[in-house]
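Have a look at the structure that comes next, please.
Below is a slice of the complex: some chains, not all, each in place.
All chains are identified by letter, namely A, B and C, in their written order; residue positions are counted from 1 within each chain.
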Amino acid sequence: MVRRVRRSSEKIGLAPGTAVYLGEPSDEPLRITLLDYDEDHVTERVLDALVESFPFRDSPSVSWINVDGLHDVASIEAIAGHFGLHPLAVEDVVHTGQRPKAEDYEESLFIVLRMLSYNDSTENVDDEQVSLVLGPGFVLSFQERTGDVFDGVRARIRNDKGRIRHAKADYLAYSVIDAVVDQYFVVLERLGDRVEALGEEVSERADPSKLEEIRRLKRELLFLRKSIWPLREVLSGIQRGESPLFDEHTLIYLRDVYDHTIQVIDTVETYRDMMAGLLDVYLTSVSNRMNEVMKVLTVIATIFIPMTFVAGVYGMNFAHMPELSWRYGYFGALGVMGAVALGMVAYFKRKGWF
Amino acid sequence: MVRRVRRSSEKIGLAPGTAVYLGEPSDEPLRITLLDYDEDHVTERVLDALVESFPFRDSPSVSWINVDGLHDVASIEAIAGHFGLHPLAVEDVVHTGQRPKAEDYEESLFIVLRMLSYNDSTENVDDEQVSLVLGPGFVLSFQERTGDVFDGVRARIRNDKGRIRHAKADYLAYSVIDAVVDQYFVVLERLGDRVEALGEEVSERADPSKLEEIRRLKRELLFLRKSIWPLREVLSGIQRGESPLFDEHTLIYLRDVYDHTIQVIDTVETYRDMMAGLLDVYLTSVSNRMNEVMKVLTVIATIFIPMTFVAGVYGMNFAHMPELSWRYGYFGALGVMGAVALGMVAYFKRKGWF
Amino acid sequence: MVRRVRRSSEKIGLAPGTAVYLGEPSDEPLRITLLDYDEDHVTERVLDALVESFPFRDSPSVSWINVDGLHDVASIEAIAGHFGLHPLAVEDVVHTGQRPKAEDYEESLFIVLRMLSYNDSTENVDDEQVSLVLGPGFVLSFQERTGDVFDGVRARIRNDKGRIRHAKADYLAYSVIDAVVDQYFVVLERLGDRVEALGEEVSERADPSKLEEIRRLKRELLFLRKSIWPLREVLSGIQRGESPLFDEHTLIYLRDVYDHTIQVIDTVETYRDMMAGLLDVYLTSVSNRMNEVMKVLTVIATIFIPMTFVAGVYGMNFAHMPELSWRYGYFGALGVMGAVALGMVAYFKRKGWF
């Protein structure tokens, strides 16, 4: 969790709207890809220079300009400036670690999303900030790293599947958001598998490593919740339809994404409830086992204590101890001890103590 | 609980509105039944081909077309298309595991419900998604499996009981929802019996199997709550009366279902409160018993320890130990031990320690 | 608690608005009493036949028709029908176990209340459903059993005390609600006495029977809360004044009942907080006592263990043990033991361990 609280103190004292990149510096140029389409054509290519993207702002077709990498702040400011993005929004693009939000800057809509993916090697949920700018006729998207969950969207554009080629830029923006939310289900599924497996393991055998695992899962779920929860408001805000950039038809689709988000949140909450229950199971199981151990040991000790006492009595060195000289004194004593032991065992059994 | 989080990752990358069936595939045709009625006539039959249902969209009578099974996605899309359902709604029909919701598509109202039933053999609550489409003059219903809770509704139509034959399609939709909600009471009753029985069992004898049962019941109740809670919003949404498909008279009936839903939720919450209390009772009872055991055993040990000490003293081999040669030294020692034991017992008794 | 979750499964499959009585069947006729009054006259009598009540619907005076018993569903439907009650409301009248609610059927207002009373013999809170119908010029009230909390209202009518004889039917309805809410204070007072007494008992002596009592009281308070909480909404709903049946003057009085309801809820919540605290006190007290016992016993054991060891040492049979032949070896050994014991006692004392 902690690792994800981004460092913001480096920005102290700078003018608002000053974009500061928080990640590792790099000399590589940004990777800018263009996908321009309408009903009749599709153009897809990697741009060599950012200025190549400029004409597409006013092209009649729908243009999707995707930028991978945020280390070259100057270039990002240049593109953003050309496409009319507010400096404060640019600041949010590069200053990753924002909560999901939507900001309406009249001529464009700025949306921040958290793209999540399950990392199989670390068993953590990785996240990346995706910033969308929806303008009339174009969608600008900024990602921290190359690699995303939008291949399905691209394929649908290329192959003219579904409505996308016949729709406007707002439908493209919707499709991107939808792809991000769809990925949440995949992440949830993986976490769900772990919750399920852990549930079985804990009720079978509760050892401290399970506790660590419970804590890690709880933190992952807390993180998920924090990343997804604000999206609900974002989507319902857009849906209430203040922005003219979304037409009514697309809003129906957005309502669908909204429903999915609610479903994701619902499931996260269910998992959180289950994890809370799991901790109880763990603690109860540990304490049960401990009690079991203590009880059996105490019972053993208790059975021997009276027997040892009898042995002690006949170990005394009094001159006059009649039993000592009896023929079967010794065996009598052993018998008494055995009887005491059996009596106590019987008593404990009857009481159901072990 | 976990078993019910539906797998959604298979859909990743598909266009929105692409219907994907999540259940087991089957070659059987869908079972489509028609119930067409007005004040004067009732027609009820199983349709051989889905096209037979098409004319009923525009018939002046009320037509209820029920589809059992969702595996034949193409057919469902065909019917849904004919009856003017939005592709996103079709997607929700076959993609089971939706939360209850109502979506207004102008010319039709799409409602998703969770039909619950108590499975006596597994002692679980089974659930099934029922999707309703209310249009002018028709109700379309989709179920996952054959077998439902609507026999009462069908009987009222056949036998002309109540208002149903004299009312429009909206009253039919209401009747179907009402039947689903009425079934919740049956499920709750069964769970209530188990809660009650468990309450008695736990206060009598708390063993770990009870704990498992408590956890299972808690999960069932959590599941119930999740299935029913959103219905409240759904019904109050419809009631606020945006849809022209429901006339004012039927809304009064809908308010009644709404009341029932609140009552169900109320009862679920009460059961949840009681279950939480039950866990406390269980834990207190376990710890009480444990304390009892430990206390008695410790007391026994404590009584014998001083006695054993006395025996140990007179077991020492010192050359000069005057008591050893006393005539009644041995009996004196036994007496001392007895006195110590009785004294401690008396002290413990007075303190109320056992 | 459980006992109060009414069985509703018997109704499954019946048409909405079908009134089903849940209580024990009886052949006795319903007891119908009439109280008809205006400024100048009061008529009070038990009606022999229900048709006798019919003319009072349209009489210019205020008529209060009270029905005790709900087993004769046909008669109730007859009266309700004559007074213009909706079938769904009739269903709620006989199907007891409803939450408090108010439903506006234009020409009449239907109100469901829970009448509570403290049963001294079972130490439980008994409850009964009271259904009110307020129409222009009449109030219809239905109770499950003979015996109610309205004697004060009747006396004020008979003796012309207060405003009641000079006011309309809405004031009568208010007076009935007020009487029900006033009774809540009495019930709360009794429960308050028990909470108070229990508080003292638990801090004095925590035994398991107290735990049972705590649980019972918590359940009673949970039940009270469930019965009273919805009334708040009911009253504020009426107050917002949609119904023309309540005139503005009476609404001021209704605001007063609303205040009382808030006060009752407040007190219930306070008691619930106190009960929660009481459970903590109980558990702390039990665990304190247990700790006390264990500590003292362990201390005793610990003191004797080193002494017994010393005795053991001199009980060894080595040929060469110089101390054994010392003149005062025995007393020296006893002295050592005593010194060890005193030393440990002193140490424990200084540490404050007992």
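Following the convention adopted for this analysis, a contact is a pair of C-beta atoms (placed from the backbone, for glycine too) under 8 Å apart; a residue touches a chain by one contact, two chains touch by 3 or more.
Computed from a prediction, not measured in an experiment: that's the story for all the values here.
J.: In this structure file, how many copies does the full complex comprise, given 3 in place?
T.: Identical chains making up the full complex: 5 copies.
We adopt the following convention: only the chains that are shown with their structure count from here on.
J.: Take each protein chain as a node, join two nodes whenever their chains touch, and name the resulting shape: line, ring, star, complete or other.
T.: If you draw each chain as a dot and join those that touch, you get an open line.
J.: Going by C-alpha centres, which chain is most central here?
T.: Centre-most chain by C-alpha means: B.
J.: Using the average of all C-alpha atoms in each chain as its centre, how far is it in Å between chain B and chain C?
T.: Chain centroid spacing, chain B to chain C, equals 26 Å.
J.: In whole angstrom, how far does the Cα centroid of chain A sit from the Cα centroid of chain C?
T.: 43
J.: What residues in chain C touch two or more of the other chains?
T.: Expected reply: 315.
J.: Across the complex, what residues on chain C touch chain B?
T.: 1-2, 5, 7-9, 11-18, 86, 88, 91, 98-99, 101, 103, 105, 208, 211-212, 215, 218-219, 222, 226, 279, 283, 286, 290, 293-294, 297-298, 300-301, 304-305, 307-308, 311-312, 314-317, 321, 323-330, 333-334, 337
J.: Which of the residues in chain A end up touching chain B in this complex?
T.: For this pair, the touching residues of chain A are 149, 151-152, 155-156, 161-164, 174-175, 178-179, 182-183, 185-186, 188-189, 192, 195-196, 199, 203, 252-253, 255-256, 259, 262-263, 266-267, 270, 273-274, 277, 280-281, 284, 288, 291, 294-295, 298-299, 301-302, 305-306, 308-309, 312-313, 315-321, 351, 353.
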